[in-house]
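One protein chain omitted, others in place.
Let's look at subunit A:
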Amino acid sequence: MWRRSASFILDKRNDTGARPDFVSLSPPQTTASTMADTLQNPNAKVSAYYQTRAAHHGVVTSDWLAQAQAAVGKYSPESDVRSSSSAAADPGSGKPFSVIDEFNNWRKQPDLAEAVAAIRALAAVIRSSEATTMMELEIELKKASDSLKSWDTTSISLTAGCDLFMRYVTRTSALEYEDFNSAKSRLIERAEKFGEISYKARRIIAMLSQDFIFDGCTILVHGFSRVVLEVLKTAAQNKKLFRVLCTEGRPDRTGLRLSNELAKLDVPVKLLIDSAVAYSMDEIDMVFVGADGVVESGGIINMMGTYQIALVAHSMNKPVYVAAESYKFARLYPLDQKDMAPALRPIDFGVPIPSKVEVETSARDYTPPQYLTLLFTDLGVLTPSVVSDELIQLYL
């Protein structure tokens, strides 16, 4: 609507039609109620993924926490009942629901990656499945995976993890020499191994990035990434001398949590507000971020603010390094910021906002590959253009 156009007459005519996306932004006052709704009704309005991250890592106000716990507590006894009953009973309509609850149970562990939680949930599906043939099991898994994905459409690593596991299942399901039970156990074993793989992935990435951290360097980090934390931890353990500038990371304020962790490691930390990044950029030697998802073009999707930092770093010729595990590679290809599924996260400004004022509540942004220098993954140190290579090899 706000685009300049020579054919403005045409555009005016279009504008009289309702523009749906203006309506969907929920005003902040109703966040409490919508949050409670998300667990029950997966709602794309508020991204559960970012909620969880906040729950894990954010500095939360106590009443928000109380509300969240109340919301969770309301459903967990039911979900436990459901999952146990479905284990005993036939796979029926209770199945998909228990997948989601399994997933949520796993996800609550702060140290567990989303994708791993998803795969563990799928492994639970296999375990409790009563299918007798590979095809049936595959179909069940597909259903479970689809329901997981649709439950939270905004989480890229969830989607990628489900896709990866389904890919593994379909690729290896045609093995003729094994009977069904051994196939089942192989799949479960693989799912278990996946958790180890992902943990090991962090270690590999940490090891690879050690060469890039030199003594006396200043690193800027944004958002709380467990991988980046691992990287810095390892560097500190290797007795490297460096200091870290940490952005606050509003609205999650995950930066505060990160600075706590780093202070525990005796790493000199300086906290910046998000707006102070350009101001401090000349004393910075490199930027380290994690990624929620790595897309096919080689760009990353990460917490809101990453794109800004990458732009500033690029214009000042500072390298931007991304630490991401390989299971985060997703088959998405956003062309611009708005080309992704919206992931909205309500922002608490601390003061009431008049209802006429819109708030941009998107929780993430897309950083195009030309602003990224290198990607540290468990497959090695890659340039952004290699991501598509890996994806083609994996998915085609």
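As a convention for this text, a contact is a pair of C-beta atoms (placed from the backbone, for glycine too) under 8 Å apart; a residue touches a chain by one contact, two chains touch by 3 or more; residues count from 1.
We take it that contacts and distances are computed from a predicted model.
Undergrad: Leaving aside the chains on screen, match the unshown one to its UniProt name from "pyruvate dehydrogenase (acetyl-transferring)", "ATP-dependent DNA helicase 2 subunit KU70-like", "Proteasome subunit beta" or "Translation initiation factor eIF2B subunit delta".
TA: Checked against "pyruvate dehydrogenase (acetyl-transferring)", "ATP-dependent DNA helicase 2 subunit KU70-like", "Proteasome subunit beta" or "Translation initiation factor eIF2B subunit delta": the hidden chain maps to "Translation initiation factor eIF2B subunit delta".
Undergrad: Hey, which of A:Glu130, A:Glu283 or A:Asp339 is the one touching the hidden chain?
TA: In the full complex, the listed residue that touches the missing chain is A:Asp339.
Undergrad: In the whole complex, what residues of subunit A lie against the chain that is missing from view?
TA: Touch with the absent chain occurs at residues 1, 3-7, 10, 14, 164, 167-168, 171, 197, 296-298, 326-327, 331, 333, 335-336, 339, 369, 378-379, 385, 388-389, 392-396.
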